[in-house]
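Report on one structure; see the data block that follows.
One protein chain is absent from this view; the other protein chains keep their places.
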Amino acid sequence: MMLDLGKNSLKNISLRSASLIILVFFSLTGCWDNKDVTEINLITAVGVDKTTDGRVEVTFEIPRPSLTRTGQAGAGGGENSREKAVSLVSSKGDTAFIAVRSMVEKLAKDIFPSKMELLLIGEDLARAGLQEVFDLMERDPESNMTAKVLLVKGAPVKQVMEAESEQEKIPSLHLVKSITVNQDTFGSSKEARVIDILREVALPGKDPLIPVVEILEEKENLKVKNILVSGSAAFRGDKLVGYLTATETRGWLLAENKIKASVYSLPSPNDETKNISFEMYCENGQKKVEFIEGKPKLVIKIKATGDIGESQEPTDLTQPQMLKKLENKIKQIITEEVNSALNSAQKYHSDIFGFGDIIHRKNPQEWQKIKDNWPEIFSKAPTEITVEVKLKRSGYTRKGVEPL
Amino acid sequence: MMTNVKISGYQLALLIMGFLFGSTAVLNPTAMAGQDAWLAYILAWVGGFMLIWLYVRIALINPSLTLVEILKVTFGKYLGTVIALLYIWYFLHLAALVLRDFGEHMNVTVFYRTPMTFIISCFALLIAYCLRKGLEVTGRAAEILMPYLFIFVIIIFFLLIPEYDTNNLFPFLEKGLTPVIQVAFGVLTFPFGETVTFLMIFPALYSPGQLKKVSFAAFGVMGFIILGIIVRDLLSLGPDLLTRLVFPPSLSTELTPELQLEPLISVNFLLGGWVKITVCLYAALVGIAQLLGLNDYKHLVLPLVLLAVGLAMWLYEDLFKMMDWTANVYPYYAFPLQFGIPLLILLVAKIRKLA
Partner (left out) sequence: MFSWLKRKYKFLKTMAQANQQKNEQPQAEKIPQSFPELRAKLQQVFAECGDFKTREILVGDEHYRLIIAWMDNLASNQILHESLIRPLLEPQAFCQFLEDKEEDLAVFLKNNVLIAAELKEVTDFNQTVEFILCGESVIYIEGSSTALAAATRGWETRTVTEPETETVVRGPREGFVEDLAVNCALLRRKIKNPNLKMEMMKIGRQTKTTVCVCYLKGIADPALVQEAKTRLQKINIDAVLESGYLEEMIEDAPLSFFPTVGNSEKPDVVAAKILEGRVGIFCDGTPFVLTVPYLFLETLQASEDYYTRAISSSLLRTVRIICFYVSILLPGLYVAFLNFHQSVLPLNFLLTIAASRESIPFSPFTEALFMGITFEILQEAGIRMPRPIGQSVSIVGALVIGEASVRAGLVSDPMVIITALTAISTFILPPLQRVLPFFRFGFTIAANILGLLGIFFFLIALVIHLCTLRSFGIPYLAPLAPLSLSDIKDTFVRFPLWTMLTRPRDLTWPETGQAAKYRAGAEQLLSKMRKKEDR
């Protein structure tokens, strides 16, 4: 009977001891995916470019944590500040994947791209097609789908990445923040994330638009303030087809209802030499496609409100007639901007406004008929742009000060 | 021992909910229907209500009998045993499938280098421990753990709101109704039809009068939550990405601003998978014990769990084969067991009643 008890307890402990043995065994032998933050290279920005011999060059921006820490007290602060907080490493390969992996040859630690904030794409690569890069981003579970994308115009990607920032320890963060702020308050460039482009590349009726960065003035010690994020690049599918200027980009943002605020200036109706500036807010931007005899017509409707931001002459601008005049002038400017954006898009055969997608969603039967030669139909489609402008406030003053 | 096991209505509802959530939320079986995923899902959901109604009717003919006993009563000793063996195999197979899904998901998302055998064995050990403690304990543990699952689903759903784009729902029925119905059929067999497993557990309900109410409520609530998940993935990823991805939720959670909440999806899979595998293996264990006339299944726990791990590891060579099989073969393999035989049981019972 005692023996029976012993047997029973043996059975009871077998499961526990088995699990214990497995746990201890495995905790000793190794934890495969266990990697400490000090054992990985955090990556904040990735640049992808095409070399002249047709291979892919990948550049990583790797911050050095101890130097990125702000407000660090203690020894050597002054000396450290002269050191660069980030290091750039690049490598080449036949594919981006190979290039990324062969990077390890040059690094002491494993790479960790999950926190990358910025993806810079070279012009040559963009012309050849982005499919490869985005496929890699989508496939790799360690990639960051919310990273911002920038296209580098007229310079090697690496050169832009070498630019130092005076405001941020990590230059790419400076660029990332400036993109967002720009889109919200100025409107000369747009924000594009990897996931947005992934969605758009695959849609037959919509083409991606990627913000552009270019070097303003060539210098020995390039700073971020010497490079400019402005304008955008229009794609057809995954291939670069042309550029939109800053104002055209603003037109696009207005039509997409993505701009929060933007500034305009125009000569005063009273005195042509003086200017008046306005801050405009987009209230509503609508896109529609109307079918006239089976032919699509592209319609954009924009409703904007604004404040008077500054006036170089002391007229009372709040008079109804004056306001009407000003509103009409702004209307013209905005219409012109949107129109030029649309015209450029049509010129490039790149449906960055997503009119095709609108047809696809609202009118699938019609879409089936025209989808195969949509770029041509799009480029030749008639357009209609309606803009409504309303000035609502004038800041603290109604009338500027009159200098005697 | 087994006949004495009693669980409350709430516990049963939680078990059904966890079972339905299981691997469904991670694999998103509706993905192939693109922008009509929600429609395919709702069709399957309605079908699921019909199935659970069928199971409840069968269970209520004799509330104290499990499926294995019902089969023996309906089809006689020999044919009944053969069909019961089929079901036991099915339950075991189902558990192995979920285990494999779990291992693959972990291997793809976070634990790239950890051997799948290790992840699956750890999970299997946990389930063995749970099975040894019995269904009552499982039910009570579900009462504590399921709220986490709901909280995580809700957190992710609301954090992703800025990413939602209602344009992704259109165009409606672009390719017609046929592909939608095909997908709906697939969703009907996974996960709704799989609740046939609960015919082994219904007799444990404390008051059989609640059975219908409880199971319908569980189907309603969890059906709604899964609908929320499907709509979330569709709205945030768009139909094109949705159809291309292996594990859509893992990507959609990466879109949350600043944070990447992917681990929460893994944890939810763990919680749902735990309930599903435990219920499947419990059903298989009780079935085997009843066929062999044992009054305690505890000795069978470790061998059966090991068998499930083995099946999970060796049934499919790679992820592609398994995905292909689950998409193209599984519905036709499972449907007779989920619908055909239960219907037959009900018909035989009706005829006997008339005779």
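Note that the chains are named A and B in the order they appear, and that numbering of residues resets to 1 at the start of each chain.
Note that in this section a residue touches a chain if its C-beta (ideal position, glycine included) is under 8 Å from a C-beta of that chain, and two chains touch if they have at least 3 such contacts.
Since we're looking at a predicted model, the values are computed, not measured.
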Chains in view touching the one left out: A, B
Touching residue (missing chain; options B:Val214, B:Leu271, B:Leu285 or B:Leu337): B:Leu271
Residues of subunit A (touch criterion as defined above) contacting the omitted chain: 1-2, 4-6, 9-10, 13, 17, 23, 26-27, 31, 33-38, 40, 42, 44, 63, 65-66, 68-69, 72, 112, 114-115, 117, 142, 144
Where the missing chain touches subunit B, by residue: 4, 6, 8, 10-11, 106, 110-111, 114, 119, 122-123, 126, 129-130, 133, 136-141, 143-145, 206, 258-263, 266-267, 270-271, 274
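Criterion: only the chains that are shown with their structure count from here on.
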Chain centre separation (subunit A, subunit B; CA means) in Å: 41
Subunit B-touching residues of subunit A, taken from the complex the two chains share: 14-15, 18-19, 22, 26, 31-33, 114, 138, 141, 144-146, 195, 198-199, 202-203, 357, 360-364, 367
Contact set on subunit B toward subunit A in their complex: 108-115, 118, 121-122, 125, 128-129, 132, 167, 170-171, 174, 237-238, 240-241, 244, 250-251, 254-255, 257, 260, 262, 302
